[in-house]
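Just dropping this structure here.
Heads up, one of the protein chains got dropped from this complex, but the rest are sitting where they should.
Chain nomenclature is as follows: A, B and C, assigned in order of appearance, with residue numbering initiated at 1 for each chain independently.
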Amino acid sequence: MDREIGFIGLGSMGLPMVLNLLKSNLKVKVYNRTPEKARDAVAAGAQQMDRAADVATVGGIVITMVSNDKALEEVVFEKDGIGKKLGVGGIHLSMSTVSPKTSRKLASYHEQQGSYYVASPVFGRPEAASAQKLFLLSSGHRDAKERVKPLQNALGQQVFDISEEPGGANVIKLGGNFMIMAAMEAMAESFNLAEKNGIDRQLAAEVYASTLFNCTVYQGYGQMIAKKSFEPAGFQLSLGFKDCNLVLDEANSTKTPMPLASLLHDRLLASIAKGRETHDWSALARVASEEAGLE
Amino acid sequence: MDREIGFIGLGSMGLPMVLNLLKSNLKVKVYNRTPEKARDAVAAGAQQMDRAADVATVGGIVITMVSNDKALEEVVFEKDGIGKKLGVGGIHLSMSTVSPKTSRKLASYHEQQGSYYVASPVFGRPEAASAQKLFLLSSGHRDAKERVKPLQNALGQQVFDISEEPGGANVIKLGGNFMIMAAMEAMAESFNLAEKNGIDRQLAAEVYASTLFNCTVYQGYGQMIAKKSFEPAGFQLSLGFKDCNLVLDEANSTKTPMPLASLLHDRLLASIAKGRETHDWSALARVASEEAGLE
Amino acid sequence: MDREIGFIGLGSMGLPMVLNLLKSNLKVKVYNRTPEKARDAVAAGAQQMDRAADVATVGGIVITMVSNDKALEEVVFEKDGIGKKLGVGGIHLSMSTVSPKTSRKLASYHEQQGSYYVASPVFGRPEAASAQKLFLLSSGHRDAKERVKPLQNALGQQVFDISEEPGGANVIKLGGNFMIMAAMEAMAESFNLAEKNGIDRQLAAEVYASTLFNCTVYQGYGQMIAKKSFEPAGFQLSLGFKDCNLVLDEANSTKTPMPLASLLHDRLLASIAKGRETHDWSALARVASEEAGLE
Partner (left out) sequence: MDREIGFIGLGSMGLPMVLNLLKSNLKVKVYNRTPEKARDAVAAGAQQMDRAADVATVGGIVITMVSNDKALEEVVFEKDGIGKKLGVGGIHLSMSTVSPKTSRKLASYHEQQGSYYVASPVFGRPEAASAQKLFLLSSGHRDAKERVKPLQNALGQQVFDISEEPGGANVIKLGGNFMIMAAMEAMAESFNLAEKNGIDRQLAAEVYASTLFNCTVYQGYGQMIAKKSFEPAGFQLSLGFKDCNLVLDEANSTKTPMPLASLLHDRLLASIAKGRETHDWSALARVASEEAGLE
């Protein structure tokens, strides 16, 4: 297991992950665009660097956990980025939720440099990150996936090896977000039917979440949709919309009709037209309620 | 707790339920349209009667677990039915999956006779029935619901009190079946996207069912949809279509637009047009695969 | 050509049709549930009768133009209805917009009496009826269709022989109404896209209605949808919803998935949930506008 690594991105997900790596007695060099956000990591023993490139060592491993495709490309391609620095045998372990296309592009670039790209998006919220309960997906070159596995295990409860094709893990991550939104719409319509029949929405949510659907997605979002309480956002609707568009892009390029994804797209777009981009993504449920005359 | 009860309907669900009642030392009179099907119940101690009415005693309780709305109405309204026999204070505990409308109609009829109707559809398959692991929903008159509760507890792991309005439990049951079908369509589209990206469908199913969606619906149906293996049917597609139409009827009469239910309706109708009414209802997933050119 | 006929239903469509028959020098006996509505027809020479049965003569022809399936069944089946009276060789020429099922039921009944049923719904508004510009569809027994043709010609500009199966003409009529609603939704979405791009909605309507879509449906409804002006109703939204449900019923029973009809159903149901059942059916366009944040 590598004992020294670089880590870029100290947001609500990245910070608890770094803390867990430090607990595992790793030496971690960190970089964050807004330097102030590195404070807690430094206090816990991380070494803060001024430039992205500085967290990388030739042949080493750098984990990235940034906010979107653009931010990810920047920390690789910009002048002080990790792209040229990782060198032969280095590994870019990319945990952000980005498009399969971005992963393919970066994988191809790293290959030209003699380094590796492993896509490793995660399922789990910040609390899961803290508790080392994340699920990690993994796609990329076999050897590189093998080498980063101990690091992934230090960050979560299980690692799924998806494919050698670098975009595979991102496809599964996007597919998961799509399935979450589908569950939300199903709950929205079902709870409305209950309400229209004089049944308490929260009771309906509770019944489903403790019988057929006793899993986190239905439990957590079920309560929000039942209570019609969508602020503050755990995950912003605008980000859900971005992911839904990525799903539809991938559907287009692989010739996979997804009418349920189209329906969700239209729900999210209506939500945005109504000014709800900063609400939680479960607020997509409000469109169904409005159509039913319930708001 | 009532110690003697009547039970009508000894199919794959009814039989294990009767066996559990006998184990709880109740005296059970049973009736089944096809008398031969009563054999196992009789062997376990039930007393077989020749006519539906014979399992009822004035002021007693009769449980019904029959195949559809029509069969249910028959055992109540026909000449030798339980309708007139239950008398003042009797309770019809109706566990079949029927429409809210049928429950409302029967409740109103029983009220005229001085008896009660409690709708109590269940979540769970025959194995769950055997293991006393059913979940039971309950709607109807407060006193009647209270009186049948010990019986319900003898049959399952939890009882949910939905409403006094008699159709409420059926609305929740239908809403649950709708949500199951929505999950199936979401998996169908998501697994297709994975397959088109070169990812093993079963791996995709396994990832989702052990992370975000670690609950029975996704685990069981996920495997079927991943393997595209839809026979023999656990629950026939034609029955899913019937339930979907009941959902849309209820949506119409309560003015609740449900576009996801409409989408599922169209998937199921296409499946039937293609001759798949006897396949498992998860076979609705095949339409998405065909549209993607994957079959 | 028959010179004496009966006519039931003197609403906004029926009255101008009777006037045209009188102009063709026919002797017309009329009946209307609300007798006062017969005044103009009587003033023009029609003979008013007290009961539906009285407008029928054995072996003669009765035209019905009533408001819905129920009203149609009543004038046939009720005690003083035309059902028993028409006798051997009589023809019931049914011009109301009813379901194929109702036509099949009535055709079967009339056949038992030795009389005929010809379904003959029309395309056209009251003004077209006045101007003898209706289009008439025709389905039923060959001989009966032949015999009523001169009467149909006296009422419109063209007759289309659809099928011997009695419900055929109703299927085509419903299909037409479905296609009108589809055109409305297409215009609604297209005009919204124009408006969001700063283009005048009425200009957009005018461009389409004078180029690609220079036909009545787009011209008339295009202006209403562009101006968002939906009252008073030419044809009430609740009637459009009824027809849409008839389309979906027929789709169900013939195994014909119609996702566009499902979409329209959900638009209309949302409109009704929002209290617009008495607006013009083109008001279904408002749902798209609301989703776009344009209302």
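We take it that a residue touches a chain if its C-beta (ideal position, glycine included) is under 8 Å from a C-beta of that chain, and two chains touch if they have at least 3 such contacts.
What you see is a predicted model; the values in this text were computed from it and never measured.
Peer 1: With respect to the chain omitted from the figure, which of A:A194, A:V207 or A:M258 is a touching residue?
Peer 2: A:M258
Peer 1: Would you indicate which residue among C:L137, C:L155, C:A226 or C:C244 is in contact with the undisplayed chain?
Peer 2: With C:L137, C:L155, C:A226 or C:C244 as choices, the missing chain is touched by C:L137.
Peer 1: Which residue numbers on chain C touch the omitted chain?
Peer 2: Answer for chain C: residues 100, 123, 135, 137, 158, 160, 162-163, 165, 167-168, 171-172, 174-176, 178-180, 182-183, 185-187, 189-194, 196-199, 203-204, 206-208, 210-218, 247, 250-251, 254-261, 263, 288, 291-293 touch the chain left out.
Peer 1: For chain A, which residues lie in contact with the unshown chain of the complex?
Peer 2: For chain A, the residues touching the absent chain are 245, 251-252, 255-259, 262-263, 265-267, 269-270, 272-273.
Peer 1: Please give every residue of chain B in contact with the chain that is not shown.
Peer 2: Interface with the chain not displayed, on the chain B side: 259, 266, 269-270, 273-275, 287, 290-293.
The rule is short, and it goes like this: only the chains that are shown with their structure count from here on.
Peer 1: Determine the centre-to-centre distance between chain A and chain B, using the mean Cα coordinates as centres, and give it in whole Å.
Peer 2: The mean C-alpha positions of chain A and chain B differ by 38 Å.
Peer 1: Suppose each chain is reduced to the average of its Cα coordinates; what separation in Å results between chain A and chain C?
Peer 2: 55
Peer 1: Please work out the Cα centroid separation of chain B and chain C, and write it as a whole number of Å.
Peer 2: 41
Peer 1: Among all residues of chain B, which ones touch two or more of the remaining chains?
Peer 2: 251, 255-259, 263
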